[in-house]
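The structure under discussion is supplied below as structure tokens; questions concerning it will follow.
Every protein chain of the complex appears in place save one, which is left out.
Chain lettering (A and B) follows the sequence in which the chains are written, and residue indices restart at 1 in each chain.
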Amino acid sequence: MPVDMELEMVLRPPQLPMVPYPPKVITLANGKRMVVRQAQREDVPAILKSVHPCLFIERDYYDIVSARLYGELLAWYRYRVKSEYCLLGQVDGYLVGIVNGRMETDKVGMSYHTLAIDRGLRIGSHLFAAKMEYHLEYLGQEDVLIVAESPIGFRRWMIEYPLEPTKIPHELGGGDSWRLTREIYFKAKPRLVVGDRPVPKPLMDEAVAEIKFADDDTIRERIAGLKGR
Amino acid sequence: MRDVAILGVGMLPFGRRDEDSLMDMLAYASLKALDDAGLGNDTVDAVYVANMGGGMLQHQASIASSLVDRLSLLPAAAETIENGPASGASAVKNGVLAIASGHYDTVLVAGGEKMREVTGWRATDFVASMTHPTAEYPYGITLPGMAGMFTRLYMEKHGVTREHLLAISLKNQEMGTRNPYAHVEMALDREGIFDSPHAVVNNPVSADPLHLYDLCPVSDGAAALVLCTVEAAKKRGKPYVVIAGFGQATDTHTLAERDDPTDLKAVSLAAQKAFAMAKLKPSDVHVAELHDAFTILEIAESEHVGFFKKGEGGKAAVAGKTRLGGQIPINLSGGLKARGHPVGATGVAQMVDIVWQLRHELPENRQVKNAQVGLTVNFGGFGNNVLCFILRRVEP
Partner (left out) sequence: MIDEIALTAYQCKKCGKLHYPFHDRCLECRGREFDKVKPQGNAKLLTYTAIFNLPWGFDQRFLIIGVAEFQNHVKAMGQIKAESTDKLKVGLAVKPSWEPIRVQNGEDVYGLKLEPM
């Protein structure tokens, strides 16, 4: 689709400078190694292929989380959102989880969403922790505002960190936001944030070479199937 | 008292069964058992249904009456049996006594539970309802919490270590990958859940000193079996399984009132009664299904039933003595750990797996060669109501 660059300069929001997220690798409960790295804009169409089947899965609020994530990633891809980032979790090159967020100001971050495509491995926990690490240790922010659509998210973040309740409204009109401060983060870090850097070259090369994604049926089975832990 | 045989068994794969209601699951498992029993369109004399949460979680009472109606088993006698996590074995016990007494000839026993339709907090609260209503429950105690307190004492008294518990987790999850009926079919990696610093997130503390992978999952599922007289079993002309013996015993409700909380008296006594009735001893058992809602319990029960001396169970697990091919294979189904624990179904499912073992019907990677005698322990409450069953293969 032809793009009028003059008009784009009017329609595109300004972007705050963001240092890149240094990739890391995490050993999962089944012994597999998950590479956590930052996605580039060009990766979005491939990522959306994995998000798409989740749009129709009601279980555990996957539908609403995916729908909102889909819009956010598309907005980032099409330059219609300020200072958004996206981190990916890949195992053997396959996309197993996606997290995103943005810088609201240079000091305050806004956590968007967390989508785990493979379940029972704490992938959501690991990736959420990675994005908090990004906001507070690399982007130099003081606070991150967070909301949860699902009870699982509520347990893992609001209760397990724990987060501070606020009266700040949710960006999309949901329940009030909760806050992660630097103090809470660093206190929780030893038990919630892990990973090894640098990522061994073969693993990194594999992850970067291609974002593989499982077929729709496999994704549906993993998320909404019988064996959900 | 007549001897009692098992004519048919059936179970559903355990897991998260959002599409099935509790009654659906009980009905489907029962039909599988009835078909396996070759009863065709015949009826049964009595039905016992094991279930703990129907009233609390599904707001449904008189489940056995409902099942009889659903399966058109009228006018069979029917009762719902509730004994916490030991509901399954209790229901089987009632069925066995019904036939042994001479009063009934064919009995259906089904066990089922639907726990995943509520959130984790409510499921935890439901399970905690079996603790003492004034002296324990109000404190926010959970069953994993009871197990955590027990584990601390067991570690201090008998030298159990996290390595011992790890051996149980790894073994049972590995066996789960070989069992299509298991809830969890994911092999665990030692590094991922124990050795690596990342294990702090993968395998967090749940009820110290127990971690996530020391606990069984919350599951939906159902299992059933058909009990009959030995004459009826013989008529089928193939090897069959008899109830060689069973025992049940109770202990104090609260952990605080046990003089030595590490002494699972109800387990020891139930097993002794079962062995006495069967005229067998622990070394006669070829395969066992023990109640490993928490990994510590597999170790403790293996000692209290007499497979190992106190303090030796953990070491035996690490040495591979309880694996397939070992001295006494335990939980080759994956146990509660991997097969899952729909509370009312578990006691029945344990026996279904033992029946498959004794019929020699399982694939090689799960089958104990020439298994003749099997044992189950179904552990109610936190060890205050325990049943032990011994099953034996009979050639026609």
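Basically, a contact is a pair of C-beta atoms (placed from the backbone, for glycine too) under 8 Å apart; a residue touches a chain by one contact, two chains touch by 3 or more.
Treat the numbers as computed from the prediction; the structure is a model and nothing was measured.
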(request) Determine which one of B:43, B:62 or B:142 touches the chain that has been left out. (result) B:142
(request) Kindly state which of the options A:13, A:162 or A:175 is in contact with the chain not pictured. (result) A:162
(request) Kindly state which of the options B:32, B:132 or B:321 is in contact with the chain not pictured. (result) B:132
(request) Can you work out which residue in B:69, B:163, B:195 or B:208 touches the chain that's missing from view? (result) B:208
(request) Kindly note down the residues of subunit B that lie in touch with the hidden chain. (result) 119-122, 124-125, 128, 132, 134-136, 138-142, 144-145, 148-153, 156, 204-210, 252-257, 261
(message) Touching residues of subunit A against the unshown chain: what are they?
(response) 159-160, 162
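Just so it is clear, only the chains that are shown with their structure count from here on.
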(request) Mind checking the centre-to-centre distance between subunit A and subunit B? Centres are C-alpha means, answer in whole Å. (result) 40
(request) Could you please specify the touching residues of subunit B with respect to subunit A in the complex? (result) 13, 15-18, 119-120, 183-193, 196-204, 213, 217
(request) Show which residues of subunit A lie in contact with subunit B when the two form their complex. (result) 26-32, 59, 120-122, 125-126, 129, 151, 155, 190-195, 224-229
